[in-house]
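My structure is below; once you've seen it, I'll send some questions.
Missing here is one protein chain; the remaining ones are kept as they sit in the complex.
For chain A:
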């Protein structure tokens, strides 16, 4: 955890505010574009937001929060009740969406998904690597950072207000893009689905800010063997691995508890996990809040 204070709350678009969080216990942890932090809100909810400020700024973080129509209490809290001067604890930055070297980049942002991509444009632009952004939103007024992007990156940025222009043709974008171009997409489900249809999987990197609607096999009981402590924990069909481990005396950090934030990552030594997260667990890792087991037992590095 890092201690911060809310320095400024700034309305940056319809339904969207930027929070400027100043570190109050020394310099804030460094981060790379694509990273997010957990915000521990005063109403006990933890929410994940992409860092969208300047990575070189070690004094403060910037995140942008859209007021969700069906807020469960996170974005509503930030918009209606959070006040300047309030102390907030934030996690260390985590990055499931790193910018990897490529001969060129195409960034696809949908709505508030721009926050994850905004800091990614700077490095390729500075290095002269081809990079362009297609930023899609309902209307110009509902799209944060549009001016900032236009001013900094000019022609590299295409802003599409769907209310006037409809949705962009991703298949056409795919046909135009140079081979080897990596596509980074962050936006709502419909946009991610369209990107998955238009671009080959090996060229597409996607980040969701909400769990995808998917169905899984029935939840079944399995065993978690904690290798370092030589103990076996039974995970009942109606229990999660995260909760069963906590109950057995292995409390893991947790944030969203729905397979999006990645704070409950575990190292798997043996057995076959049933990955149900939306992060895309790397080989040998799993997220204990939602993921279960295909094999009767999993061996964990605990």
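A few remarks follow.
We adopt the following convention: contacts are C-beta pairs under 8 Å (C-beta built on N, C-alpha and C of every residue); 3 or more make two chains touch, one makes a residue touch a chain; residues count from 1.
By definition in this document, contacts and distances are computed from a predicted model.
Of the candidates "Flavin-nucleotide-binding protein", "Glutamate/aspartate import permease protein GltK", "Heme exporter protein C" or "Chaperone protein TorD", the chain left out of this view carries the UniProt protein name "Flavin-nucleotide-binding protein". Residue A:70 is the one among A:70, A:127 or A:175 that touches the chain not shown.
For the chain missing from the display, the contacting residue among A:22, A:257 or A:297 is A:257, taking the whole complex into account.
Touch with the chain omitted from the figure is made, among A:202, A:238 or A:283, by A:238.
Residue positions on chain A in contact with the hidden chain: 42-45, 70-73, 76-77, 80-81, 211, 238-239, 243, 247, 257-258, 290, in rising order.
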